[in-house]
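Heads up, one of the protein chains got dropped from this complex, but the rest are sitting where they should.
As written, the chain order gives the labels A, B and C, with residue 1 at the start of each chain.
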Amino acid sequence: MAHSIRDKSKIVSRVNRLKGQLDAFAKAIEGEGDCYQVMQLLSSCRGALNGLMGDIIEQHIRDHIVEAENKKVATDSGEELIDIMKSFWK
Amino acid sequence: MAHSIRDKSKIVSRVNRLKGQLDAFAKAIEGEGDCYQVMQLLSSCRGALNGLMGDIIEQHIRDHIVEAENKKVATDSGEELIDIMKSFWK
Amino acid sequence: MAHSIRDKSKIVSRVNRLKGQLDAFAKAIEGEGDCYQVMQLLSSCRGALNGLMGDIIEQHIRDHIVEAENKKVATDSGEELIDIMKSFWK
Partner (left out) sequence: MAHSIRDKSKIVSRVNRLKGQLDAFAKAIEGEGDCYQVMQLLSSCRGALNGLMGDIIEQHIRDHIVEAENKKVATDSGEELIDIMKSFWK
């Protein structure tokens, strides 16, 4: 069974805001934006994406490992988390 | 004078691809996507954004610090880079 | 009850190797080492420390959340992990 996600509409709103931030970055690239402004805009996008990633991972830890319906699910969800997290400490 | 960016259309294409990846993530959130798939999609977005950030920073180092038109510009661009990079090592 | 760590002697060996890498960095700083070599040495230290951090976190997920002796322990260990991981996605 798939593990669904809580607060779907909030997450989708955050994705839409992030897409808006990316548009602002692309517009600065195409327009008169200087390199510093461009880097600041992209840095904000990066912060927003990292924050979203953190919240999704927190939810995974709480809902799909700690509150797993059985041991097999907890084990699988734990290995999934380890797999995803490898990119953070490489 | 603003420091413009090279390869604008390539960068804008990458932003558009990233927005497409974010849409796939949002769709997985809204639909049947399980948490692992959702985390993998967001992890790919993060990789794409970090890659883009890296390339923008490389361009800033080469074009606006090393190849700066004068010492004042190199100094300012160096301080801008330091400011942006602080988020990476905090 | 404290949750102990597996493979203690291996971890301590890695810490000792990392201390040796830090000594090599300090020696390069004090001696004739140029800035590039110095940055490479410190970058290796960073890679070693991140790898160690990753392994400790993996062990925490497997042993203290997935294999927790009861639900209370799993919940507490999950919150501990979330607390530690915040520094990775900030």
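Everything that follows uses one rule, which is that a residue touches a chain if its C-beta (ideal position, glycine included) is under 8 Å from a C-beta of that chain, and two chains touch if they have at least 3 such contacts.
These numbers were taken from a predicted model, which means no experiment stands behind them.
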Touched by the hidden chain, restricted to displayed chains: B, C
Touching residues on chain C - with respect to the absent chain: 2-5, 8, 11-12, 15-16, 18-19, 22-23, 25-26, 29-30, 32-36, 38-40, 42-43, 45-47, 49-50, 52-53, 56-57, 59-60, 63-64, 77, 80-81, 84, 87
Positions on chain B contacted by the hidden chain, ascending: 50-51, 53-54, 57-58, 61-62, 65-66, 71, 74-75, 77-78, 81-82, 85-86, 88-90
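Keep in mind that, in the parts below, only the chains that are shown with their structure count from here on.
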Chain B and chain C, separation of their C-alpha mean positions in angstrom: 28
Geometric centre distance via CA averages, chain B-chain A, whole Å: 15
Where chain A touches two or more other chains, by residue: 50, 53, 57, 77, 81
